[in-house]
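Everything on this sheet refers to the single structure shown next.
Left out: one protein chain. Kept in place: all the others.
Our next item is subunit A:
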Amino acid sequence: YFLLNFNPFDNLLCILLGISFTVWFTLLLVFIIVPAIFGVSFGIRQLYMKTLLKIFEWATHRIERGAKDNNHLLYKPYSNAIIAKEPTSLEEEIKEIRRSGSNRDLDHASEFEMSDIFYFCRQGVESIMDDEVTKRFSAEELESWNLLTRSNYNFQHISLRLTVLWGLGVVIRYGFLLPLRVTLAFTGVGLLVVLTSIIGFLPNGSENKPKNGGICVANHTSPIDVIILASDGCYAMVGQIHGGLMGVIQKSMVKACPHIWFERSEVKDRHLVAKRLSDHVEDKTKLPILIFPEGTCINNTSVMMFKKGSFEIGSTVYPVAIKYDPRFGDAFWNSSQFGMVNYLLRMMSSWAIVCSVWYLPPMTREEGEDAVQFANRVKAAIARQGGLVDLLWDGGLKRGKVKDTFKEEQQKLYSKMLVGTQEDRSRS
């Protein structure tokens, strides 16, 4: 009698589970995988994005209202500085200091004033309070809140309604989007078609897509850059051989078409690397090489110095600019802050990763231009297209120290002022 009672329940449960799995997979297939393979779009993404943006605006509005009501100070991390820096040059500033303090005629102004030190002192303290480079390496800060805990700085102002909305967001993201993407990921990796958390993707300038025998360079923000570019064209990848899952993927990729994978020890030998790269580009049947010359992930508000290695090879360079829309989810991978698994989790539970890709016209090294200048020219073009700031700093600064040449620049500027004055004096 007891057994009879349980059986129907079991059956019901099994049936329900069975049905939901089937529905799940069908939906997956019909709405995502098949259209992706055939390049058809249903317009679901656009609608999704529009709705999300409206919700974010509302959420930010509520927070601001909440703050005003309580008369609290809203911490606005996006007003991205503690201090206002005036962009004047060394010469201007020092002249101004001297002008205000000098008892004498400017014609006979002395070469050095005790007050000159104020300029350097202030510059120094300003940089202690706030400097550009450290900012580039922390995730970009947003003005509006996108309902992700990780980008919220004003917890106390969240009203009940907002909390409910946030809770709903968590349920949707972790209960629906995350499993969806995880399933996709497993299917995808199995088929070597990786379309995990990428929902929006708008390419432009497709006529400039890299051709065989060329080198494609792009700015680097996250491992997703590779996926995005690879889904829109075939490239030969360059990189270190990794162990584990990455290693397996790398090996299987090599079976499909030739890539350039290095042993860790070989990476240090620049000549060997350069030789392998040039051999590859000379062979016109091989795919264009994909390289990220910044050498590390940057937070997508700027482009850092390009390492000149890839620009010495002398083939055509196809620049690509990649810009992520930070409103939906931050794709920046700060490898010194969290590892790959953590990063993937964050990616997959974001609302969406939206990015724009621009294929720029190909460039070649001109007569009388050395590798560094060429690299800078390409970098400027990429920065311009993507609306990113073109910085001179080295991506290696995330971990390293600045070179002495920069200090010398400052000294040169200052001494020009002083020594220059001396020459005038001897003439008069």
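By definition in this document, contacts are C-beta pairs under 8 Å (C-beta built on N, C-alpha and C of every residue); 3 or more make two chains touch, one makes a residue touch a chain; residues count from 1.
The working rule: contacts and distances are computed from a predicted model.
Participant: Out of "Transcription and mRNA export factor ENY2", "tRNA pseudouridine synthase Pus10", "EF-hand domain-containing protein" or "adenine phosphoribosyltransferase", which one is the UniProt protein name for the chain not included here?
Facilitator: Listed in its UniProt record, the absent chain's protein name reads "EF-hand domain-containing protein".
Participant: Among A:T22, A:T163 or A:S415, which one touches the chain that has been omitted from the display?
Facilitator: For the chain that is not drawn, the touching residue is A:S415.
Participant: Specify the residue from the set A:M114, A:L160 or A:V341 that touches the hidden chain.
Facilitator: Of all options in A:M114, A:L160 or A:V341, contact with the hidden chain holds for A:M114.
Participant: Identify the residue among A:D130, A:E312 or A:E369 that touches the chain left out of the display.
Facilitator: Hidden-chain contact among the options goes to A:D130.
Participant: Which parts of subunit A face the unshown chain closely enough to count as touching?
Facilitator: Within subunit A, the residues that touch the unshown chain are 72-73, 75, 77, 79, 81-84, 97, 100-103, 110-134, 138, 153-157, 393, 397, 401-402, 406-412, 414-416, 418-419, 422.
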